[in-house]
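Read the structure below first, then the notes.
For this view, one protein chain was removed and the others were kept in their places.
We just call them A and B in the order they show up, numbering each chain from 1.
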Amino acid sequence: MSEFRRLPPISRRALLSGAAGVATLAVASPFRAPAIAQHAPLRVGLMLPYTGTFAKLGKFIDDGFRLRIEQNGGKLGGREVEFVQVDDESKPAAATDNMNRLVGRDKVDVVVGTVHSGVAMAMVKVARDTNTLLIIPNAGANDATGPACAPNIFRTSFSNWQTTYPMGKVMAAAGIKNVVTITWKYTAGAEMIGAFAESFTANGGKIVEDLTLPFPEVEFQALITRIAQLKPDAVFSFFAGGGAVKFVKDYAEAGLNKTIPLYGAGFLTDGTLEAQGAAADGIKTTLHYADNLLNPANVAFLKAFKAKTGNDGDIYAVQGFDAAALLNIGLTAVKGDTHARDRMVAAMAAAKIDSPRGPLSFNKAHNPIQNIYLREVKNGRNEMLSIAQADVDDPARGCKMT
Amino acid sequence: MRARPRLPSWLVPFLCLMAAVALPFWVPTYYTQFASKALIMGMLAMALNLAVGQGGLVSLCHAAFFGVAGYVLALTSPKYDAASLLLTLPLAVLASGLAALAIGALALRTRGVYFIMVTLAFGEMLYFFFHDTGIGGGSDGAFINLKPEIAIAGRQLLDLDKPMAFYFVVLAFTVGVIALLLMLVRSPFGHALAAARDNERRARSLGFPIFRIRLIAFTISGALAGLAGYFAAAQFGFVAPEMLGWHQSATVLAMVLIGGLQSVTGPLLGALVLLGLEEVLKANLAQWKLAEGLIVIAIVLALPNGVRQLWPLLFGQPRQKPSSGKVAPETGRG
Partner (left out) sequence: MDLITFGVQLLNAIQYGMVLFLVASGLTLVFGILGVINLAHGAFYMLGAYLAYWIAAATGNFLIAVVAGVAIAFVVGLLLENVFIRRLYGRDHLAQVLLSFGLILVIDEVREMLFGKDVHAVTPPAWLSGSIQLTTNLSYPVYRLAICVFCLAVAGLIFLVITRTKIGMIVRAGAENREMTRVLGINYDSVNRYVFATGIALAALGGIVIAPISTVFPGMGDSMLILSFVVVVLGGIGSVAGAAIGALLIGLTDTFGKVFFPSVSGILIYLLMALVLLWRPNGILGRREI
């Protein structure tokens, strides 16, 4: 059991930092004794996928988050910021453990994360149990701002429902009657397809068949042949990352894109266009962002992001950027004192942010209220055709918070 | 080499147990949780070692038995209420044991490399069973909202939500598993199992019912893996198919090898070493997987009997006789 002998140095370090705290107290007390906490840096836990399938998304969220803090002079609500990074590897099984590490061992003031919905729901659970402030910069699981909603949990991205619901009306209005849907069989897929089907059938459309394959399998050939056999008016799909690239390419190679137009959730063509190439041309999707938004906030954001990272900003970077903006609003309202949690949460819930994506505010469940854009892939970009639906508000089904 | 007075054989285990009991009183809560996790993985590694070390059966599907028990807890837990530990724990262990019995009955028809691949494939089958069907939330996994409670006639005896209480329950079960395994290994059954490992032909000619002995060992091993899985699921409040995946199985095999196959408690040490290593590497190194991979390779090549081989080097005195036979003898060769 020699393993345990290694532990004392760590508690000794904790002791030392405690001693440092006392020293600060002694020095600072003549000026502002009650505001000690504001002098210590704010500890922000970034729990994101730094490796694995979603690594690139994690990197962009991280970059966007840090960019906003840099623009703020390296501070949030007047406090210096200290980061603790944890790689969640997009593994739900390790999520509780990783979150405990941030909250229990590293004593962070706020956690920002993550991309994968399963990991995010595990984080939500720990955040509820420990009353930790959590900002979700991507994962869209409806439940996070539905039955699992809590005052200390915010989301700066989207709910799965929100991104695809407007598409049902758009497609029905275009005269499409019969649609085959295809997605991975997991919560995100079911929620995106479900919201689309909800509005599409309400507007008179019909779902001919609901094709699924296990996440994250990418052997689509059998299902594509099935689509050709069914001959629907259009296909509505949701895939992301590597799966999105392969599906779009397989669909085009089978020649289906010439006769059966492909529609999808925005993630089908976001961050994947370079790999999809010409196969993606003409695909129409809905999302809360488009590559050619010309509002001043977006122009400034893209320029700054390029200057900082050398990369072109995307929706993931925007979501990270807005997470920092939201946190800044909350902390500024309480002058950096995270113990004034109620006032801080109230300020964040009432926030109106001029986001690069357009106007951004929050509903009672702390999910964004935002525009959803209809986009079409042209010239290797997701170009906006119109606003599919303005100020889309997730119904927050099951949320008991008022 | 200096001769030293020999310590009484009970002293080291006793001191270890005392240290384990004292631990949660002087480390922060996070490390109590970490110790619980290490004990749980140690239980799993010790369970696996009954098959690998004692039986010579290199199984790559023990994570599946581990996970099945976790899923039993998840599926039997009411949504807004705590499950009863006294009811669900036996059920979970039974389910894992049955899974091991079924897979063992098929896999034990094969030998050597074949056995490894067949167990790997069956483990993956259980993985895909939970991954592809809607049972337990599919690839998203399922939550256990409240830890199971130990209650008799409606009176709660222990609050497992307190990390310290949870730790002591896990510690008690770990000690129980060690006792059970020691008893098994020293029993005639354990000797027969080892005999079949060392020389299958001779054991067979001596009249041992080898298939049955191995199947019993494999089933007990799987059931104990389930015990560990039950506590893992309870601790994290979440189960996902990854819990059953072969990466997990291989990691536990690494723990077994690091701790050494020769003893019952070696794998527990292996679990502590590997988890501790991961904790340190993850905190300090972006390329921690590279380091972990290299360390595993180095141990395989340099320390075929596990880190215990280091002791004679460090303390100048062999703690145990150098192993006489093969380390993990292949079954049925020749």
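Operating definition for what follows: a residue touches a chain if its C-beta (ideal position, glycine included) is under 8 Å from a C-beta of that chain, and two chains touch if they have at least 3 such contacts.
The structure presented is a predicted model; accordingly, all values stated were derived computationally and were not measured.
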Exercise. Which residue, B:H131, B:K147 or B:R214, contacts the hidden chain when the whole complex is considered?
Worked result: B:H131
Problem set entry | Interface residues of subunit A (partner: the chain not displayed) | 51-53, 55-56, 211-214, 216-219, 221-223, 225-226, 228-229, 231, 241-242, 245-246, 249-250, 253-256, 258-260, 272, 275-277
Problem set entry | Positions on subunit B contacted by the hidden chain, ascending | 52, 58, 60, 106, 109-114, 116-118, 120-122, 124-125, 128-129, 131-134, 246, 250-251, 253-254, 256-257, 261, 287, 289-290, 292-297, 299-301, 304, 326-330, 332, 334
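We adopt the following convention: only the chains that are shown with their structure count from here on.
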Seminar exercise, completed: CA centroids of subunit A and subunit B: separation to the nearest Å works out as 37
For this session: Within their complex, state which residues of subunit B touch subunit A.
Result: 16, 19-20, 23, 26-31, 33, 35, 37-38, 128, 131-132, 137-141, 143, 145, 236-240, 242-243, 272-273, 276, 282, 286, 289
Problem set entry | Parts of subunit A lying in touch with subunit B, wherever the complex brings them together | 1, 3-4, 6-7, 10-11, 14, 50-51, 87, 91-93, 95-97, 100-101, 104-105, 117-118, 121-122, 125, 184-187, 214-215
